[in-house]
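In this view, the complex is presented without one of its protein chains, the others remaining in place.
Letters are used for the chains, namely A and B, taken in the order the chains are written, and counting of residues starts over at 1 for each.
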Amino acid sequence: MILFRKVLVANRGEIACRVLRTLRRLGIASVAVYHREDRNAPHVAMADEAIRLDGPVPSGAYLDRDQIIAACRSTGAKAIHPGYGFLSENAGFAEAVEAAGLAFIGPGADVIRLMGDKIRSREFAAGHGVPVAPSVTEDEAGEAFLARAVAIGFPLLIKASAGGGGKGMKIVRNTAELAENAALARSEASRYFGDPRIFAERLVEEPRHIEVQVMGDGNGNVVHFYERECSLQRRYQKIVEEAPAPNLPAALRDRICAAAVRLAAAANYRNAGTVEFILGADGEFYFLEMNTRLQVEHPVTEMVTGIDLVEEQIRIAAGQGLSFVQEQIRIAGSAIECRICAEEPDRDFRPATGRIALLDLPSGEGIRFDGGILAKQAVTPAFDSMLAKLIAHGPSRADAVKRLERALEQTAVLGVPTNLDYLLRIVRHPAFQTGRLHTGFLTLHAEDLSAPPADSPTSVAALIAAALGDKAFRDLAFGIPEPHATIGLWRN
Amino acid sequence: MAVIRSTIDTGSEEFRIRYAHNKALVEDFRRRQGAARADRPARDVDRVRKQGKMLPRERIEKLLDPGTPFLEFSSLAANVAYDGEAPGASCITGIGVIAGREVVIHADDSTIKGGAWYPLTVKKIVRCLEVAIENRLPVVHLCDSAGGFLQLQSEVFPDKYMAGRIFRNQAILSKMGVKQLALVFGHCTAGGAYIPALSDYNVIVRGTGAVFLAGPPLVKAATGEIVTADDLGGADLHTRTSGTCDYPAATEDEAITIGREIIAQWEHPRKTAVDREPPEPPLYDPDELYGILPDTIKKSFDSREVIARLVDGSRFHEYQPAYGTTLICGFAHIWGFRVGILANNGVLFNDSALKGGHFIELCNQNNTPIVFLQNITGYMVGQEYEAAGITKDGAKMIMAQACSHVPKFTIMCHASFGAGNYGMCGRAYDGRLLFTWPNHQIGVMGGEQAANTLVEVKVRQLQRKGEVAGDGVLQEIHRTTLEAYEDQISAYHSTSELWDDGILDPVDTRNALGIAISASLNAPFGEPGYGVFRF
Partner (left out) sequence: MSYDLQRGADRVSLGIVARRPALSVAIEGLLHQVEEIRHGADDFELRVDGRTFRGRRTISSDEIQIRLDGQTFVFRRLHGIRGIDTSAATGDEVRADMPGTVVACHTEAGAAVAPGDRLVTIESMKLQMTVSAPRAGTIARIHVAENVTFERGAVLVSLVPIAGEEK
């Protein structure tokens, strides 16, 4: 059984560290790449070799395919793991890697291209029996549009065909409101985008974001690793994910997973991928997109299945095919992941920078911490604000929640603002604890999740602790001679 | 050390009467003190506020370390003088803690006649600088004064202990290596200008602070020059051009912050090492002092009962308990400091005078500070006692006391008449601090005795002229003498004239002594040595 002798990890931060760990466990030599600004980053120290990428923009260096392929040549690496982000879903890069005689640990370029195109992927899904949200696009005959919109069923979302970002969006709940709102949306579409055409689609209220981890061998054989719930999002970015999805009926889970496998098999999917769905309260689910790479939140799947997905990626890329048949993949317990980000939740999640002055990592049964940060490390605006991921696994969801709560309490990142407190408030929220999740969760509960008032015993203790850390206060408190200190405030 | 066994019955009628009487005296004291501190014409307070200035007590509170004591001196100085025009003698003095260091504070009060110095203002400032010299305590001056009160210039300016003594003491302090800091919040005019100039460090507030020998009106009168106070002696002139001032401050708050920073740079004093015990409150409640002190000057009390309510754990090691029993002597601790205590328990006889002198020598030999609790009507008079040498025995006690090298502290508890005042470390004997209780009376003799003596003198005068005084006339002489005398011997007259360092509520005595003893340890004790004792 021959895997690669040496693999280059074309990424940084926690995912690079995470891939490097598996390479080490498998006895595969590793190569890291880094930009000067990351020269002290942990992934550089973890790898057997590290190659510096030059470039004026740090993030640009990790996107420089020529330098990365050259690094493979100079080190003798035979394969590239792209992680997520950067070049992981870049079809051109996948092609270039294979053209260079190297293995790309991921799907083929064609599939990357197909799934990277919103419209083509949606058509592909619909064509293979995967449900997509019903929608109609306005053509020249306006009257017909309204009739077709009514046929989809209410509630409807009307949007500008050319637009995005919520501008000109209207929610319509019955026929009476339709014509007027359509006209309004049309005029706004015209005003904002210079194109009056609109389209209508079924509005999924309080939707859940459910995704399915799949793995294919490239020959039409595909297994799934069950689903993940990723409904907790801020600014369209996931921050808390879990597996399995809570309160999801078994039959519905089977239907969703089957749809994901159907799509991947139809695409002759190779390597790891994720099929994302929107799930309505009515149990209807619709294809959203497929991510042709390892996901940030893959650890929750690993925790509940006990399978190292990176190892499986490497085996497939090395031509060993799938290690499992579907029946061998079972779920044990529940796992939840939190993304620890350098940001200010109380100020609209504004990304934050600074130097990590103090770092406490959590530990304990069922706790996994995927980090790529070190104490004293600077957090700059050059890269994504995610610092690390904290994953808790337990025999039940309640156990996982409890362990996660304790681990979040244990974790400390001082010196740069983070969302740790916010994450803890989410995890402690009753609606989270009972698993009542949907993508509007953070907005709906915004008030409960905002910073607590400053008069709690804990915040008073924090204020006192802060003062006691300051020499100026200590001098006042402890630098007073006797008997004056004991006499205290006294006037004659 | 044995605990004093109190025999006071706090449920007795006598205790109740005495308690009510003395409590009322203290309430009267607090009322007078409150008025002296806070009653100011709204116009004067408004003027200070409009200038963006703090009141002097606000400055002191900001300057002191939080939650620490301030032992104020002579809060009722000048309360009788000048028809009460200069409450507190227009300034605040005392000992406080800044940046962990014991310091003397002197603050002008510009809400009274612009902070002008009355004769008693000068006396109070000179006295606080004397306290600084004797105890080697750094001084912080909070300057805000219009200068000498011109109408009384003859009592402010020329003599040895008048205004010149302030600057003389400042110079001596600096020579001794005792630091001084002046914060110039307002004007320092004429002589007052030398306070910041003679301070080792000074800070001046921009806009309101000014230092000059003559203010703009005087300059105009003298030379015709028209100049603003700020241009004449403001912060920028003195910190940029003349070098008279060291640090400019944008606000009073900033001046205080800078001042605290400066003090924080000062070396901590190497205090005189004395044995210390962990402090312990008295076993008996000091509040009971009100029920122990008599309700008239003629009644007496057992001074052990007072000691029991001042000292740690009410423990007292009494010296010669069976000899000379009208003077109680012994060792005790106050706030953990060992002290020797001399407390009157009746008239001083030969044996009590000899015992007191000997005990004072023991304290000096043992480097133990001495606390005198005065309640004395005098040394015993009469042929028998003169023959036994009461005068030379009293002289021995005065010699021992006057030549002591250990710090001495005096509390005027009830009465101080005649030469007993001398033996028991009256004002003339350089005690480090001397405080008076509100019930106290002081004079060369009691009011009754003085009135009788004066009536006797009058009768003899008339007899020499061959006249006989009618009973009515003599009664009138007796009455007017007694009234005038009662005013003179009261604690309020005494404190008005700065014959003490202030009136104390008896329950505050323990803290005051703790702070005073602690302060005294900033200065070395020196070597014991006496003059010729008449044996």
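Going forward, a residue touches a chain if its C-beta (ideal position, glycine included) is under 8 Å from a C-beta of that chain, and two chains touch if they have at least 3 such contacts.
Because the structure is predicted, anything quoted here is derived from the model rather than measured.
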**Message:** Tell me which of A:E123, A:D139, A:E180 or A:D360 is the one touching the absent chain.
**Reply:** A:D360
**Fill in**
Of the candidates B:Q153, B:S174 or B:T257, the residue in contact with the absent chain is B:T257
**Asked** Which of these, A:N40, A:Q328 or A:S459, touches the one chain of the complex that we don't see?
**Response** A:S459
**Message:** I need the residue numbers on chain B that touch the omitted chain, in ascending order.
**Reply:** 62-67, 206-207, 235-236, 240, 247-250, 254, 256-257, 260-261
**Prompt:** So that we can see where the missing chain sits, which residues of chain A does it touch?
**Reply:** 357-358, 360, 405, 408-409, 412-415, 417-418, 420-421, 424, 452, 454-455, 457-470, 472-473, 476-478, 480, 485-486, 488-489
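Operating definition for what follows: only the chains that are shown with their structure count from here on.
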**Fill in**
Whole-Å distance, C-alpha centre of chain A to that of chain B, is 76
**Asked** So in the complex, which bits of chain A are touching chain B?
**Response** 475-476, 479-492
**Complete:** chain A partner, complex, touching residues on chain B are 65-72, 75, 97, 99-102, 264, 279, 335-336, 502, 504-505, 508, 511-512, 514-515, 518
